[in-house]
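Below you'll find the structure I mean.
The complex appears here minus one protein chain, its other protein chains still in place.
Order as written gives the chain letters A and B; numbering starts at 1 within each chain.
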């Protein structure tokens, strides 16, 4: 979905204000250059304080005052936090999870399949829509918020799961075989005997249940979209605020939702991205999670939430907030919306601070936001609807994520998959190689020159054949340890590993271990020299114990070893291999190792995608704007000034309107950004 | 309450003896110079082995044998551990907490508001009193023991809580507003809809529940005091064994009890203090917790329990036990009573050892105790009822403690408040500046020259105005980050921070963060020089990263900065400020930083209170005895001999009766104590 202008604003909660100040707030927003607010997504109890009594007066005030101050409105359906009276009416809607039944209090505590919940939620949404749809400045709707399955595992949900298994496996013997249920007498001979799945020690069964629950989320979105579509104006969009695996911040692919399926019922993908700040701000999360968001509809996306002041440790250094905003836009976002406008005076998110602090004064953050807002007003139309054409894609797969949570690497637990994903993506990011994400459900990847496939632990034969064919037809495949190891039900393959892929990779293995004091020996002399100097420069890798988390004892069939293991017991085995296959080639990373050495292996392999010799902390991002011109964004993620020699075609600096020519030099100051429009 | 002689003794449990030896034990006690025992507080099942059958034969034997050996008796009401038959009768008295219902076994597992429990407890207390009151050597009663609310949160207790809220908030809308319940749809529109508070994510609600539960404890004490008062002789006192926040030892203010309210129904405050030993003995806990005890009735207090051998790691070095005893007395205690006489042969406290080991032999601890007992007999009357006149007070506040547990500093969790309290108190203690504690509920603090207010996170306008007025009228206020931040219901203030106090402090701030690689730059050159050398000497503070846990970005209005932040992003902001205001002044610590640098800032500010140049490990404590003479206690908390030049008026050494004159030098040996009576 293209936008007319960049959307810039914040989530706004008049309901939470300690005193009446909607007019003042919106006057401040307008003054800061904001043009949109997001409202209503967590305040059911305000709109329906008692069963069947609706009160939209606050909503009316917010929307009408917004209109006066030229602010558009995105309305969220308020279904992810339920009112006290509703729970009192029917407490069974509190989800039963692995830990028993939820207590009331936190949001997202309900069973999203509970009929009473759904009945009342539907009425709530319909009443809300009847009220807000006619307002011209209401431009779109957000379905629910950060929806997940919340661990729902009550009796009714488990029955639904068994029904879904029955459909999938008409023959119960086949079900037992595929899931290996003879093990420890877990065999189920009659569907009626199905035990409480919460106690299972069979990861095939558990991850199947997870997949089923991701399906519940998809269904929930479709159900809401149907309600909204029946009421909304054609020009109003539908979106959702997708979030990511959480690691004290947005980290990687979300395990509880199949976002590719879920987004189908929406007009435009939305997301929230929160990330480390201060010394730890790198822009990597904005890129990795933003790329997932961009991949959902293969289109621009909305940032519906990101940090203003955020958590206590996130208070931005001067300049960082502006850098973050342009980083989102440079990645293909069409909005920057803060969570949230004002800081809360009670409850659990009181220290997750908004643009304004608790005193509502014009603080440093408001001044930074105002600068961004005014700049967007000036140059926003030159950088909106930015289109990217990347030759590299990274494949993401939720079944593999769940599979690696069940059978994790040595120390990374449920983050195992995203650890590998980030290892690869961050390597690209830091070397200024832009990439797309792609779903594992695509029919073909032939539009990419290079496809990077992290730890594809759980895969169908179809997918593996697609990858094999991709290489045969001239693609360049990078993949890692664990790929192809088990099927779609997490049953480990019983033939040569990596299943099917061994052909295009030209290798096989039948053993693996956790590395202890294991290093890498590069095979070619140049490589060896490089690696030492490389490690020396970065001063982080110990060549004698740089292998971590996982190592496979790889034997080369047609492949050539890039590196072998430096260890007396495993020195005969390959650690990293390259193979020519059909019209293409492949690179196999048979172990996890230090990130600085990964650069040495991966970057040369994807050399076609290299556009600049600069690397982190200088980050360059590019895209084509509405005028068809290429826009270049330079970021400096450090306290040190960076001297840049401009290496592209003549361009115009969008902030200063000054011209820059190939070979010119300029300085990027600490935490600064420079935006150039090429060919103008 | 003044005592005739220092009380010296131990808790005694004839019930727990593996064989009959009451006569032998009391003979040993008398021989050791003991004159008091405390009995009965945890042995309900011995006095009432079956419902309604009472057997006080062991009690009779203990009291009568005690009389024979000139031992007084303090009798505890046995209500903090319930008999098996009572629970079998009505299991609902086992408290329902956040973790579900308690199992029988440990003490303090009951709901202190349960009617059945209260009914049987009342009868037990009355029967006990009928039996023991007439004995002349029974000198007082301890109500229950280390009473708390034990996390009681069952349905009935929650209903009582809702009733208390109804009374406090006749208008339910006002309740919703003050507690910010619109957030996440937590709004309660009818009191009947009140959800289970155990699930709440609203810290205002949770801390209000904690306050309510502290009220239950106060009521429980009053209820017991009424029962005891109806039976006891006028000369018999009522006390309680208050304890402190536990951090493997007595650490600071007790969160579960409002001791200032609770003590009102008692004659004299009592307490137990347990503390690190061996290399870790500093005397700080004896002072900090002792000062709280002394503040409860602004009078001398009883130490009803402290360690003899104590936990395995606490076995005292030679000399330490004696030093500890005098440390209590020097702080205003009128008793030293060990927990306990003999070590237990079964159950969970078998390794919390008493004076005697399990073999009842005369061990090293008994010999140390005997030395103390004989010294008390000789010099006790010169050091009992010691009165202190301190010009400095430290304000303590339970609502702020609970508030900071809910919104803690970066790493200190539920200990956040006491961490700040100890940071300030220990600084005074180590520099030999004696101080009082005062409750936050006082009407005025004008009797103190300097008032130190740690992290007053939750405060009424009234209290903050009292502090403002204190400074205006000539007081010197030291306060810290977080003070004034939220109101009495933990609603964060929505005007300039620190709310109300910004005037007398002459500063404001609207942002804060966790410090990472943040140091301090002292503003005046002398300060800077001092700070470097100071840090150098102590060799602990890294001036570039000495700021920890919390930092506020302070702007000076009328105040002068003492230190600013050493960090490129925050260098414009003040970290520590001083202000002149009205007839007084204030010192604001806007961040938490290394303790050795705190000395540099705090000690000069309170310089009027400095009486000696000696500092830890030499500790000096003072007070006026019954004769009106000043008594000086010198302690050496180290293995190294300390050479002291005596700097006060001529005095007499109470142990040797030798005279000492101003300017004389003496040696304090390892872990030794010297006591001088001035002007005699």
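By definition in this document, a contact is a pair of C-beta atoms (placed from the backbone, for glycine too) under 8 Å apart; a residue touches a chain by one contact, two chains touch by 3 or more.
Remember, predicted model here, so these are calculated numbers, not experimental data.
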- Note on the structure: Touch with the missing chain holds, among A:154, A:180 or A:454, for A:180
- For the chain that's not shown, point to the residue among A:97, A:164, A:202 or A:612 touching it. A:202
- Where the complex has a chain not shown, which of B:134, B:318 or B:474 is the residue touching it? B:318
- Query: Quick one: which of A:516, A:608 or A:626 touches the chain that's been left out?
  - Reply: A:516
- Taking the entire complex into account, which one of B:18, B:604 or B:679 touches the absent chain? B:18
- Task: With the missing chain put back, which residues of chain B would touch it? List them for me.
- Result: 13, 15-16, 18-19, 42-46, 49-50, 78, 81-85, 87-88, 102-107, 109, 278-279, 309, 312-315, 317-318, 343-351, 357-361, 363-365, 639, 670
- Item | Footprint left on chain A by the chain that the document does not show | 177, 179-190, 192-196, 198-204, 407, 410, 490-497, 510-514, 516-517, 553, 568-569
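Operating definition for what follows: only the chains that are shown with their structure count from here on.
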- Note on the structure: CA centroids of chain A and chain B: separation to the nearest Å works out as 49
